[in-house]
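Can you read through this structure? Questions will come right after.
Apart from one protein chain that is not included, each protein chain of the complex appears where it belongs.
Showing subunit A:
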Amino acid sequence: QIQSSIFNQRKAHSPGHVCKNILHVPVSGLLFGPWFLCRNEDLKEMLESNKESLKLEAMKRIVGLIAKGKNASELFPAVVKNVASKNIEDPNQLIRASALRVLSSIRVPIIVPIMMLAIKEAATDLSPYVRKTAAHAIQKLYSLDPDQKEHLIEVIEKLLKDKSTLVAGSVVMAFEEVCPDRIDLIHKNYRKLCNLLVDVEEWGQVVIIHMLTRYARTQFVSPWREDAVFDENSAKAFYDSEEERRVDQSKPYIMDPDHRLLLRNTKPLLQSRNTAVVMAVSQLYWHLAPKHELSIITKSLVRLLRSHREVQYIVLQNIATMSIQRKGMFEPFMKSFYVRSTDATHIKTLKLEILTNLANEANISTILREFQTYVKSQDKAFAAATIQAIGCCATNISEVTDTCLNGLVLLLSNRDETVVAESVVVIKKLLQTQPSQHSDIIKHMAKLFDNITVPMARASILWLMGEYCEHVPKIAPDVLRKMAKTFTDEEDIVKLQIVNLAAKLYLTNSKQTKLLTQYILNLGKYDQNYDIRDRTRFIRQLIVPNEKSGALSKYARRILMAPKPAPVLQSAFKDRDRFQLGTLSHTLNSQASGYLELSDWPAVAPDQSVRNVEVVEPVRLPCIYLQKNGNAVKVESRSESESGSESSSSESSSESGSELDSDSDSGTDQKKNTKPKPVQSKPFDAVSWPVCVSLQASSPVFVPETSHELLHRMTGKGLSAQYRFTRQPCIYGNSMVSLQLTLSNSTDQALENIHISEKSSTGQNIHRFNAIERLEPQASVTVSMGVDFNDSTQAANFQLCTKEDEFSVSIQPAVGELLLPITMSEADFTKEQGKLVGMNESSATITMTPENVSSQSVNRKVVSVANLGVIPSGQENIYRFSGKTVSSGSLVLVSVVLKDPDAVITINTEKTVMGSMLLRQVKTALTNSGP
């Protein structure tokens, strides 16, 4: 706890730290006595001393000084050197980790070298938790001193190779912060990261997924090429010239297996409870998956809408972007975007946006009916936004333009000003697309004009009058007349449009409006606003011909009455996907600092082999793996001389981190036993080679003769069945436990067609024995079968059937039967045991009965409960046993240490549940007397 006291100096300004740390350090009144008179030199000397007590005393005094407000920063290096850094060597991994955390949180340049050393040390620590802390410390050091970048990249490179799920998220985070452009560091770790992903903690998953999205866009070719034909937005591609299509077909797209691996391994994460993870996977699919696979993310995204308001906001934004390009994805879920009166304003707006994007000929009537409700909403800003949305729908879907227009015209008599104003503005935009057919709407608007007070709406109506004055030749001059009366009281924006209207009428109908126009131009000339004065002057020169105005006035009509293109109403989310979805930049619609651009797909895929990893294979025996389809794959064994020569080439690279490498490599080796991978050519890794041999299964030491009852003859109507564990590797599958079944017929008739029913009620994979066609009375037969218990003691339930009957039976394996023995040397055992500590270790102390205290009896007892191999021991009072679980091939290490009269049983395995069960069984076996 001493280390945390240095916090005080650094963060004395933050009240929490002071609280926290004062509580850590027993500050008693005594401290404030004569101690503060101590000179710094004395304190330094005390810190340098070898005695813990003196150091502690010095620390107390320093804290006392700080509490008195004295400056103790001079002592800082001494404290770090002698106190904090000592804990970094503590035998307990948690202390080591927190010491590093404290050390790296000190933002003082003077300790950079110490920090660098500590990080390097911790990066090769045996404990993955300490390595995780090292990854966190990298970022801290980088922000403190960016000059360390090169050294830190070395550490990152080393940590990226780590195979622990604890480390993966943190080191990728450091990678993103320090050297996101060093994509080459990822190649070799790509497949591993994909495979680890599901087991990484949720925050790490988000970071890794975002990084892998970027990576994939630089390494794989686009999967969208072929799809383009089916893309709903480019239906015309279908009609493209024959020739072009032939070019496409000549190079059929085949997805890189690594690309597929990423998509496959991220998919289950859509079920995460963490919304950030779901969003991360969704954006990965959006940017990387073939278009026809995109639909799987829809449900998950819609599910997120049930979450908190803030989550909804971000998710809706992303859906808005997606729905522009791919309506089809969200159309079935349209009703999930219906607005509720209790939604927050920004949620309502986004939902409207999405509904507008989803509108098509088929659903527009439903959407418009829904919009009608919204227009009546009490939230007027929202009602106005709805009117905008109706306008969008009307321009996008020509079938409903008229319906929408009529609806909007009705709204013109609404009591609310904002609603009316918005309607006018939208109608104006709509009319521009087909003015000739709608002179009656323009007339209607002219009638309502007196009641409309919102300037924007008035301006819009005036513009419409001017633009289409030829369609309403009688009304327009009258409107102008009214406006001449009220000109001085209007808003600027309205005044501009009055001038505009006057000019247009002058050009088309000068007979009636000449005087009115001149009057208005005169009013405008002396207006207070210079914009209006300017405009007036300009218009006058343009339309009223005089000697000074040159050729321009000849073209006045063509200038003012030029046909104007209709405005395009488009979504604010159009092209928003230039930013990677789910990012801050996407939300802000502008590039945030530190945003990493998603590159375009490369035209030609870069070399794929860069991702090949050196897989270490067991060498002694040719291994035969059974693949799913039943074909045996034979893996060639290599001669030792070959591997020796190759190992020298790779030695230099593995030298620096040999400890780490051997540690992490054992992980793959274990996996290899269950999951055969295609083997690439590889240099041989000398360091890890003894470990892989150690996992070779050996023959069982002891096979119990006892059999268990599966089916009693009374319940089985005369058929009885017994089973026993043969403790042999199963011939039906690598992950199966081998069983022997003895079936007997105790009736006086022959039983026919004895078999195991195809349907299994629980999930275990069962290899059934071949059906026994006929079992004579009083005869019995022995068959063998295999069950994959999945490393759990859960019973395998299945149906044993005869021609007439079905009997439900179940096999409950003892935990010891789920193991296969392996042999290893004593040294390897201790090494492996050292890696499986903490949660992975369970132990118990028991009192031995005297007759059990002999090597024979201990060995016999242990191997009878569990199928383990005995390791020849150098010490008399220590017994070691090793095995691996059948399904996953995880190492199980058992050791019994005798300390007369007690014995300590220790079990080390990743399978904690199995470990604790096994411990209990071994305990009972050793405490019970008898054979």
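Convention: contacts are C-beta pairs under 8 Å (C-beta built on N, C-alpha and C of every residue); 3 or more make two chains touch, one makes a residue touch a chain; residues count from 1.
Please note the rule applied: contacts and distances are computed from a predicted model.
In the listed set "DNA-directed RNA polymerase III subunit RPC3", "AP-3 complex subunit mu-2-like", "PIGP acetylglucosaminyltransferase" or "Cell cycle control protein", the entry agreeing with the UniProt name of the missing subunit chain is "AP-3 complex subunit mu-2-like". Taking the complete complex into account, A:N414 is the one of A:S49, A:N414, A:S707 or A:T726 that touches the chain left out. Of the candidate positions A:R264, A:H292, A:R309 or A:K554, contact with the hidden chain is made by A:R309.
Looking at A:K51, A:R273, A:K485 or A:K511, the residue that reaches the missing chain in the full complex is A:R273. Remark: the omitted chain is touched by one listed residue; of A:M173, A:I461 or A:A556 this is A:M173. Across A:I110, A:I254 or A:L588, the residue that sits in touch with the chain not pictured is A:L588. In the full complex, the hidden chain is touched by subunit A at residues 13-17, 19-20, 23-24, 26, 92-95, 101, 104-105, 107, 127-129, 136, 139-140, 143, 166, 170, 173, 198, 201-203, 206, 210, 268, 271-276, 278-280, 299-300, 302-303, 306, 308-311, 313-315, 333, 335-336, 338, 340-342, 344-346, 370, 373, 376-378, 414-416, 582-585, 587-588, 590, 592-596, 762-763, 792-794, 838-840, 910, 912-913, 916-917.
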